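As you look at this complex, bear in mind that one protein chain is not there, while each of the others sits in place.
Now for chain A:
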Amino acid sequence: MNGEPDEELELTSALVPLFVITNGRGLPPDHAYERTTLVSAQEDTGAAARTLSPEAGRVLELVTDGFLSVAEVAAHAHLPLGVVRILLSQMEESGLIVARKPVPRAERVDREVLNAVLDGLKARFGA
């Protein structure tokens, strides 16, 4: 019909899609595994570690013998941050890693309380 030769299409996308790597799991809640959360492998990860997917295995390898922040793990593994967070939450469930939450920011104190204190100070020392 048409004389053009069939040009082969070259597939450039990754062979294994990310949603297979995460096994279709959803993202963990926002407060879990923030960029600065430090993660490290548990001491004895023997049997459970052998059944991990290659990607999860590599993440585990990265955090073995030391703490690394979630953002750093993502950068080293060259995986999107969210994918790493999903993998990490999965691995924490299986007891393979521990996460150390970042130091929380100073909590914002209720404005009303601050006003009350200010009022009290003014009343006491005059303004």
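By our rule, a contact is a pair of C-beta atoms (placed from the backbone, for glycine too) under 8 Å apart; a residue touches a chain by one contact, two chains touch by 3 or more; residues count from 1.
Here is the rule we go by: contacts and distances are computed from a predicted model.
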Exercise. Looking only at the UniProt record of the hidden chain, which name from "Zinc/manganese transport system permease protein", "Fe-S cluster assembly ATPase SufC", "Acetyl-CoA carboxylase biotin carboxyl carrier protein" or "histidine kinase" is the right one?
Worked result: "histidine kinase"
Problem set entry | Those residues of chain A which, in the complete complex, touch the missing chain | 1-2, 6-20, 22-24, 26-27, 30, 35, 40, 54-55, 58, 61-62, 64-67, 71-72, 74-83
